[in-house]
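Complex shown without one protein chain; remaining protein chains in place.
Entry: chain A
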């Protein structure tokens, strides 16, 4: 067998393609759900951390620090294999989404916090002086400006979440990587893995380029 037949076997490719597309669909669902849930968790965490009463601030901070220190894979295994012992039994999808959301929420919280803290004090004061309440100041004045600033780091984080979905294959989740390794075993040929790599690239490279472009544009404006 030569190199092309081993790694780029057209016959294997055609046979396993439907399996990979199924896996891709699962990966995209898991990625999108975890990104959205992580954004919501992160936004509230950042607000608790910045403006909560003292005990709430401490809890938010602990959450953020702890879940940024734990490897996603470890957390995923705990959620899927350990929680059933205390009566919490979740499907592979729910387990994976829970683990990814918890971790993504912690990172997103730090991103939002940095964004909010980057808004000049005068904006908070002007909004307060007009009689806007705390939540109105956030919603109408601060967050619209902060979100613009944090789009590049948020996109980066989203790319990481999509890549981390591959860890879900550990808990028998039929995502892209799981399907690829399974197809590889069935066909006794690594072509499906290579194809899976190309699919990841096809989805994430444009996102990476998008971040680079945004960062360059923001950088150019601020200088």
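The rule is simple: a contact is a pair of C-beta atoms (placed from the backbone, for glycine too) under 8 Å apart; a residue touches a chain by one contact, two chains touch by 3 or more; residues count from 1.
Just so it is clear, contacts and distances are computed from a predicted model.
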{"item": "Name of the absent chain as recorded in UniProt (options \"Amino acid ABC transporter ATP-binding protein, PAAT family\", \"3-oxoacyl-[acyl-carrier-protein] synthase 2\", \"Cytochrome d ubiquinol oxidase subunit II\" or \"Monovalent cation/H+ antiporter subunit D\")", "value": "\"Amino acid ABC transporter ATP-binding protein, PAAT family\""}
{"item": "Contacting the left-out chain in the complete assembly, out of A:40, A:88 or A:126", "value": "A:126"}
{"item": "Candidates A:71, A:84 or A:144 - the one touching the absent chain", "value": "A:144"}
{"item": "Absent-chain interface as seen on chain A, which is shown", "value": "120, 122-123, 125-133, 136, 140-141, 144-145, 148"}
